[in-house]
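Structure record follows, encoded as structure tokens.
Below, a portion of the complex is reproduced, with chain positions unchanged.
Order of writing sets the chain letters: A and B. Residues in each chain are counted from 1.
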Amino acid sequence: MGTEWTITLRVRYGEVDRMGIAYYANYLDWFTEGRTELLRRAGVAYREVEELGLLLPVLSTACRYHRPCGYDEEIELTTAARISPTRLRCDYRLQRAQDLLAEGYTEHAFVRASDMHPVNAARLFPEIFAKFRHLPAYRPTK
Amino acid sequence: MGTEWTITLRVRYGEVDRMGIAYYANYLDWFTEGRTELLRRAGVAYREVEELGLLLPVLSTACRYHRPCGYDEEIELTTAARISPTRLRCDYRLQRAQDLLAEGYTEHAFVRASDMHPVNAARLFPEIFAKFRHLPAYRPTK
């Protein structure tokens, strides 16, 4: 099983702003799409993770916009994910054919749904955490 | 206490599409704003209603778009609400100064949060329902 996954998206009408290009906040929606599909591919249905009481809210995100994209253009989003007992890190690369359009990342914390406290998922939710075992290890820098 | 309430909105950058006008789906976000503020004015914090276990999901909506509006324009949304033991009905009128921009409505059902079943709120949640007493009565057509 590979460590990254690519999905194809088409820029929606409502995602384009008055400059005629995709509005910058919508890239984060696409990141969520890429993340969901990569996890699914790695054997993790994120919806089930949440229903079992473990959440992955975003700690931080960043995106660099290299080239714009417009309505109805087909774009490819490649997501790579890494995992630690307390964190999920995803990196994103958006392309239109060979053109690099944008790059970004999201970092997520494992949080217990019942009280929204950060947890060591490997210790407190070992069965759910085991679902993430196909992802490469991640060592948070802080 | 009046039976309608007007709020002022400014069209956000991300709400405008490539035609340079506010995208039609965003009007429903504005309706939610108008509804929330009208209810607050009538003494109902909708957030508390939900937290007490009663929800008001939308059964139906409609909107007629008479004139477009663009980025950064100041617009006024007037909301009127009526209530029955099983329904909330809101009517919306969007204006830019004297110009009528759009008209619409939403109809909502009282639903129990625990099982998402429609309920007679006056009977099952009399204390919450009492909060809506300042709204005029509504007789659903069906």
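Structure notes:
The rule is short, and it goes like this: contacts are C-beta pairs under 8 Å (C-beta built on N, C-alpha and C of every residue); 3 or more make two chains touch, one makes a residue touch a chain.
The structure presented is a predicted model; accordingly, all values stated were derived computationally and were not measured.
The complete homomeric complex described by this structure file contains 4 copies, of which 2 appear in the displayed model.
Everything below uses one rule, namely that only the chains that are shown with their structure count from here on.
Put simply, the C-alpha centre of chain A and that of chain B have 33 angstrom between them.
Partner chain B is touched in their complex by these residues of chain A: 13-14, 16-18, 20, 23, 25, 70-71.
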